[in-house]
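With one protein chain withheld, the remaining protein chains of the complex are depicted in position.
Let's turn to chain A:
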Amino acid sequence: MQQNHTEILLQQTISPQLSVNLSKIRTIAEGSSDLLVNEFVLSGLPAALLCCEGMLSTSTMTELILKPITAIRLECPTAANVFAFIRNHQLYSIDRAEASTYADLFRFLNSGFAVLVLDGADSALVFGIQGYDKRSVSEPSGEDNVMGAKDGFIEVVRVNMSLLRRRMKTPQLKLELFVKGSKSQTDLCLCYMADRVPQSLIAQIKARLDEMELESILSSGYLQPFLENRRGCLFDTVGTTQRPDVLCAKLLEGRVGLLIDGTPFALVIPKLFCESFQTMDDYCYRPAYATLVRWIKYAAFLVAVLLPALYVAIALHHPELLNRTLLLILADAEENAPISLTAEAIGVLLVYEIIREAGLRLPKAVGGAVSIVAGLIIGDAAVASGLISTPMLTVTAIAVIAGFVVPDLAQSITLLRLAFLLIAGFWGLFGISLLGAAVLFNLCAGESFGFPITAPIAPLYKKGFRDTLTRVSFRKMQSGSFTVEEYHE
């Protein structure tokens, strides 16, 4: 009941009577300790300056608003005159707006704006003087590189917008800010190059976001499902990045970026599968080396997914594929193992996942200890006691390390590795081939707003090979500006 009353009040327009306004504002914010109401007289008129504690800079507020506003003296002071004077002769803040309903007023208030309510005025003036604590721009933790820029997105959307603007000074870069989430009122920023992006893509993304009925948007993962086309795709069709330089490169290719306030990750639409193997460093290295590195990544992906499964399949069902020396080594190692090879492999992989999860969630100081316990004590003791064979541990370790080469595909790799392992235990290479076919078809079915994620391989675009199978030099890449629209089906 109280909830409904608050919702009704929020939709009401601001009253010309200050006392009524303050009463309604206090009713809406009942129980909230962070609402500060400073009542004062402005050129003879009762006024109030509202703010949310901790969301704005008090020194900026004192210097830029309180001092000049209390000094205003008008000959004929009416609410309209005072507002007109402030609008036309005073600046206070470069981010100024007006709120006409209590919903608007509270959105501004809780976003770090100072709100001026004046007796006789049916709207409130708001001044952007946000000054809340934020993390400084630092190197992104998940997308390290050697030669690229060292700055990454932070949790504040406006800072992230500035990081983009610093790199792309062209007015063709559009940064559209809007609010989503009925409760969280999260600022989202749609970024695109107006001269590169397909207009239909922008329209479709906006339509999807409009259809969304989320109460809150606390991370990029909340939005991702609404921007993905098909359920059941094993691979991401919406990309994420923490790097402004990467996002700029994507925008230049006609993609759309979505910055979300409160998260240091930007969403990139559409995402192609081959992009998971590209890093900013590739474009800093010499083309030949970058091409080699890229092929190593493709191989690492296959190793990460298939190596444990191939080991189990060959050892269990197709020993004839091994040469004599290898066969003897494997037979010797597995002879005394107390559990089946498939169970052993799945067990080792699951233990790795548990250790990884423990290392991630624990405080960093304890995380190091987990690595020592896991690597030295459990690993060594398990092999020494004969629970796990050395070749199995080696194969698993190689597969896991190979997975680190393509961190973008970590989730898919983990799931696929276990699935392939299980099927390899049942049906050997035939099972791997069957699942491989299913995964290939699943991958090829992946689409993001009409862009097949397997482009430029399937469908085939020879021009796209220059940054997929190879990485040609910028001398060649500069000719014929590429946009992702070429891949649209």
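Keep this in mind: contacts are C-beta pairs under 8 Å (C-beta built on N, C-alpha and C of every residue); 3 or more make two chains touch, one makes a residue touch a chain; residues count from 1.
Note that contacts and distances are computed from a predicted model.
A.B. asks: Between "Membrane protein", "Deoxyribose-phosphate aldolase", "Branched-chain amino acid ABC transporter permease" or "Spore germination protein", which matches the UniProt record of the unshown chain?
C.D. replies: "Spore germination protein"
A.B. asks: Touching the hidden chain in the complete assembly: which of A:415, A:440 or A:472 does that?
C.D. replies: Reading the full complex, the residue touching the unseen chain is A:440.
A.B. asks: Check the options A:44, A:225, A:368 or A:459 and report the residue that touches the missing chain.
C.D. replies: Answer from the full complex: A:459 touches the omitted chain.
A.B. asks: For the full complex, which residue in A:247, A:310 or A:333 touches the chain that was left out?
C.D. replies: A:310
A.B. asks: Thinking of the whole complex, not just what is shown, which of A:88, A:136, A:323 or A:478 touches the missing chain?
C.D. replies: Touching the chain that is not displayed is residue A:323.
A.B. asks: Considering the whole complex rather than only what is displayed, give the residues of chain A touching the chain that is not shown.
C.D. replies: 310, 314, 316-318, 320-323, 426-434, 436-438, 440-442, 444-445, 452, 454, 457-460, 489
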